[in-house]
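Can you read through this structure? Questions will come right after.
Yeah, one chain of the complex is gone here, protein chain that is, but the others are all in their spots.
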Amino acid sequence: MKLHEYQAKDILGKSGITVPSGQLVTAADQATKATQIINGPPWVVKAQIHAGGRGKGGGIRLVQYPYEVVTATESLLGNKLVTPQTGPDGIVVNQVLIEEGIEIDREYYLSMVVDRSTGCPTMIFSPAGGMEIEETAATSSELILKEHIDPTAGWMVHNARNLIYSLDPPLPVGAIRPLMSVMGSVYKIFMTLDCTLVEINPLAVTKDRKVYALDAKINIDDNALYRHKELLQLDDTREKDPLEQMAEKYHLNYIRLEGNIGAMVNGAGLAMATMDMIKMAGAKPANFLDVGGGASEDMITKGVEIILKDRRVKAIMINIFGGILRCDVLARGVVAAARKTGIRVPLIVRMEGTNVEEGRAILRDSELKFFVARDLAEAATLVAKQVS
Amino acid sequence: MKLHEYQAKDILGKSGITVPSGQLVTAADQATKATQIINGPPWVVKAQIHAGGRGKGGGIRLVQYPYEVVTATESLLGNKLVTPQTGPDGIVVNQVLIEEGIEIDREYYLSMVVDRSTGCPTMIFSPAGGMEIEETAATSSELILKEHIDPTAGWMVHNARNLIYSLDPPLPVGAIRPLMSVMGSVYKIFMTLDCTLVEINPLAVTKDRKVYALDAKINIDDNALYRHKELLQLDDTREKDPLEQMAEKYHLNYIRLEGNIGAMVNGAGLAMATMDMIKMAGAKPANFLDVGGGASEDMITKGVEIILKDRRVKAIMINIFGGILRCDVLARGVVAAARKTGIRVPLIVRMEGTNVEEGRAILRDSELKFFVARDLAEAATLVAKQVS
Amino acid sequence: MSILVDEHTRVVVQGITGREGTFHTQRMLDYGTVVAAGVTPGKGGNQVEGVPVFNTVKQAVRQAGVNASCIFVPPPFAADAIIEAASAGLDLIVCITEGIPVLDMVKVAGFLRNRKTVLIGPNCPGIISPGKTKVGIMPGPIHTPGPMAVISRSGTLTYEVVDQLTRIGLGQSTCIGIGGDPIIGTTFIDHLKRFKQDTETKGVVMIGEIGGTAEEEAADYIRDTFDKPVIAFIAGQTAPPGRRMGHAGAIISGGEGMANHKIKALQAAGITVAMDLGTLGKTVQEVMEKG
Partner (left out) sequence: MSILVDEHTRVVVQGITGREGTFHTQRMLDYGTVVAAGVTPGKGGNQVEGVPVFNTVKQAVRQAGVNASCIFVPPPFAADAIIEAASAGLDLIVCITEGIPVLDMVKVAGFLRNRKTVLIGPNCPGIISPGKTKVGIMPGPIHTPGPMAVISRSGTLTYEVVDQLTRIGLGQSTCIGIGGDPIIGTTFIDHLKRFKQDTETKGVVMIGEIGGTAEEEAADYIRDTFDKPVIAFIAGQTAPPGRRMGHAGAIISGGEGMANHKIKALQAAGITVAMDLGTLGKTVQEVMEKG
């Protein structure tokens, strides 16, 4: 789950990290009032969408006059913002954050993630503030400082010192203590809220050695949301694909893609490999759909329905290697979907494993039209043929 | 630092552990009002002193009528209570806790300490509730269940299960969840408040499967008090020896004993060994006093003064093996004490190590009367001679 | 020979009274696995498929002499189950559970570091030494004893590969699903080291996918020290960046974890990478025949 900048800043602020004072507005007529409450000029007007790269897409405006705050807000709200991360369609801006402008002396980058190789929460710190960290990694990786936090010890002050005293040129002395405190808070937020990412970029140091979080990202581990009920209300689903939302409701792993071959597979690895095969056969997958190991007949039915709701889909490939998921359950689910909504496109079925004979019999005995592929290679070829 | 029962129960209660409702009274006329607020009969009237074994000393009274609550309170307040742990002089009772009586179905023992051998916080659980754990250890150690908590993992639910499912006869099913929760809270209190002991004894299970902490002890690690300023106000110093309190103020490790030979030593081990030598020479140490490694001249002076405030002291033995503490600093401190208050008893000095010559010279050049011992053996003999 | 498990493996199933626990206990027993105990707190004294149930792993160790665990408990309790099993001194833990919070696994990984207990998974199908024992949920019948080791981040994709191997007559020494989560108990390299020592194993099939850098690290290890043929397959060449493809660990993020990058690293290390899953079995056969 991704939080918006304003939500992330709210969490940082409550943990004692200094953030610019700001106001969230959802209608342009709230903007004038915001300029009266918030220190300025200058003001910063920031589109609240989940995608990054907002600056490059015109989603962040630095303005000097109250009327500019209003016009900037107006031009953002309700319109689509296209950034390097939104895709060409862009995302509709529903909320705008108006903030006081902070005079920056130096900018840094600070984030916390779990490092997969070491299995440790890892703080990343860089003097290349304001830049995307991937960019810094690609162009000047020596500017990226990492500190692995041993989970058996937790955060300790020397972790902060290892990062701060590696800076060259050094951090202004007056900023050392505030930054240490920010780092400790970031760790605490990360661990307490089950984050997968806490990112402050830029982290600004002012002339008077205050340390500000000027932009912030927080992502939460979906698997841990059950113990953070208070965070659920922060989920802004308006940017999500409606089919993906529907799939989520039925506990199906569905991701919508650009192609025209629907795919239903059990197992994430096999699902990815099936997508790859469709591509190699000359077609394009319309979706990733892993129905998982424990799928019920009903989930299979729902899966077929969701695939078909995507009007671009011209054929469906079902690839099941029965393990926990039995082939007969799959077959029954597909037949039920056909009865319920009809299946308007060719269906290519490839099944192996547990109860495969029963599964094939159920399909055979149904009024369903489908192709049975002997193996994966044939399945892919059959699919490509349907759409060529 | 030791907490009183009522203070410990307050902490347990705030952590979600069920404790009997109760009221602290410091004057007998508050007792009647207490009986009106607190469920009863029966009531339990409990003397609040730091020593254990109160039951055996008559410090805990179970009564049936309000007037008995008052008379029990009256008979305790302001009087000395002698228990197996107070010593023959007893301790004055300044506070009494009046509680609702709970009908007990089963009694258990639950505590948490740091196990020195493994270095792990360790939960101790026993079906022998209400008995001193040392007694159980001596008579039926098989009834003592221990669970070491790996500090790198912290408390986990299976720690509770390992204890609870080792009980034979088993815990009543309905009490399992509440007890698990109590155990988790005890661990949390122990770690959060830097305890050296959290003890609930007895931990009672009622017929309706509620779990009550009927008595509670909490000791706090003195070395960690700097990070628990909120606990400092709970320190009831009225039971402490006044000389020990004075020594504490000057950061001197002083413990008052029963003998008549004052001792001043640097280093705890050497101080204990010096006490042992005094005893072997046929005398008795009046105190333990370790002036420590970093003692200043002023601390030495204060140390001599405190030793002399104990009127039983008939001779003083100073045993210094100069390391960090230089012999000349020691000597100057002793001389200053002599000038300030006079030294009315024979002084035996044994010095070795850093700056020993300067130290001896300072003593020699002072108007102080003292004996210099060539070695430890001679020092002990000299001391014993002074008091025989 | 085989690695980590064999006919002496005595399994405790944690979460044995749950739906999946019971189902797969039956399947393991069918396969010949010695399931000597089950654990479900509060259900001690019962039996599941004839297997005695205990309240704690400690009791299962003491009374049933188990040395390996297979964990089916739900995600919120899985970290506790793993640490309980490790604390009880088990040699091997296979955690099937999918959906464990990442920070729970961070804690588990920290706890297990420098301990003797080997954790496979979580979010994995387990481990099987065909003809000897299986500790996990993979379909037994598709496996057959033989010279190929299989290490995989995936479940069904592995079954697919094993099935192809068996059909063309290439049996397996040991097949391990290391799990699809970002933090897992053991990686490709951990098991490659074991297979290096295993005289029965003549070659390794390594099945990776997008996300992380485990395949790249394995490529380095293989180039530098591994002396048996390795055939690799990487799933997710068409996966878009920034999206979690089913497995919590299958995500391209921060420019890291792309299939192409992994394939290049493996090829640069001299490893044959099968590009077509449909003919992977044949590719393995060709490489093994070359020797």
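Going in written order, the chains are labelled A, B and C, and every chain counts its residues from 1.
Operating definition for what follows: a contact is a pair of C-beta atoms (placed from the backbone, for glycine too) under 8 Å apart; a residue touches a chain by one contact, two chains touch by 3 or more.
Treat the numbers as computed from the prediction; the structure is a model and nothing was measured.
The chain that is not displayed touches the following shown chains in the complete assembly: A, B, C. Interface note: of A:N94, A:N162, A:T206 or A:N219, the residue touching the hidden chain in the full complex is A:N162. Among B:Q48, B:N266 or B:T301, only B:N266 touches the chain left out of the display. One of B:R116, B:K229, B:R311 or B:K369 touches the chain omitted from the figure, and that residue is B:R116. In the full complex, subunit C touches the hidden chain at residues 113-115. Residues of subunit A that touch the chain left out of view are 150, 152-153, 156-158, 161-162, 165, 173, 176.
Contacts to the hidden chain, counted on subunit B, fall at residues 85, 114, 116-117, 119-121, 133-134, 137-138, 150-152, 191, 194, 196, 221, 223-224, 226-227, 253, 255, 257, 265-273, 275-280, 285, 288, 290, 292-294, 320-324, 352-354, 375-377, 380.
In this text, only the chains that are shown with their structure count from here on.
Centroids built from CA atoms put subunit C at 53 Å from subunit B.
Put simply, the C-alpha centre of subunit A and that of subunit C have 28 angstrom between them. Averaging Cα coordinates per chain places subunit A and subunit B 56 Å apart. Touching of two or more other chains is recorded for residues 152 of subunit B.
Annotation for subunit C: residues 107, 110-111 touch two or more other chains.
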